[in-house]
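For reference, the structure is listed below as structure tokens.
The chains shown are only part of the set, and none of them has been moved.
Read from first to last, the chains carry the letters A and B; within each, the first residue is number 1.
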């Protein structure tokens, strides 16, 4: 696979602009910034999972994972996870959810950067990821 | 090309610190954060394109593209585009400009993350990009 391939899981709504949810070229896989949108329902605007940080974070993880898998990768291949939060007060809870989610990892966990930015109204977290496949 | 090479298009002002506008090593090309500065004029401080988001965005795209080309790449090779905006109210207009700009792409568009951050006064958008060449 030396061509660049778009990764578009069937659960995802169409991107709101001319970008891909993920791309793979050779052994490099890049996941675009994902938010906590629930699986797409035809004819409906994208809707984020429930109002809590926990619900949005778990849905965001699921959305990243779907793209990794569409490209033949898994969390084991992820080198870098960028976490964008909107509120420093969410750091501790996000880490708890993060640790639970990745508790089963048997390989070195990805590196991570967490920064606090603005996001569209209603969104509490955004995550993107860079993977290198074997 | 296995050495790391700096990519410095002739249109660009010198970076304001000891970094490169872009670097390439092997098949990996990284473009530094670009803003909407007009082509360099000797003896003048860098000046952003007109005050509108459209002017700044198009100039920023041109600046990224110049670095890609300096490194032997094109938009077709770009895996990830990071867009930094200062105002969530600019999202829809930026997407319009983005879609027009990339309308002619014949390959999978790059992944993208858009977040809202602070930028130096007068700047509305900053973009960086990661490319993987064939």
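By our rule, contacts are C-beta pairs under 8 Å (C-beta built on N, C-alpha and C of every residue); 3 or more make two chains touch, one makes a residue touch a chain.
Note that the coordinates shown come from a computational prediction; the quantities given were computed from them, not determined experimentally.
S.K.: List the number of copies present in the full complex, noting that all chains share one sequence and 2 are shown.
M.R.: 3
The working rule: only the chains that are shown with their structure count from here on.
S.K.: In whole angstrom, how far does the Cα centroid of chain A sit from the Cα centroid of chain B?
M.R.: 23
S.K.: Hey, which residues of chain A end up touching chain B in the complex?
M.R.: Residues 2-6, 15-23, 25-26, 28, 30-33, 82, 84, 117-121, 126, 128, 130 of chain A touch chain B in their complex.
S.K.: With touch defined as at the start, can you tell me which chain B residues reach chain A in the complex?
M.R.: Going through chain B, the ones touching chain A are 27, 76-77, 79-81, 88, 91, 95, 98-99, 102-103, 105, 107-117, 130, 132, 134.
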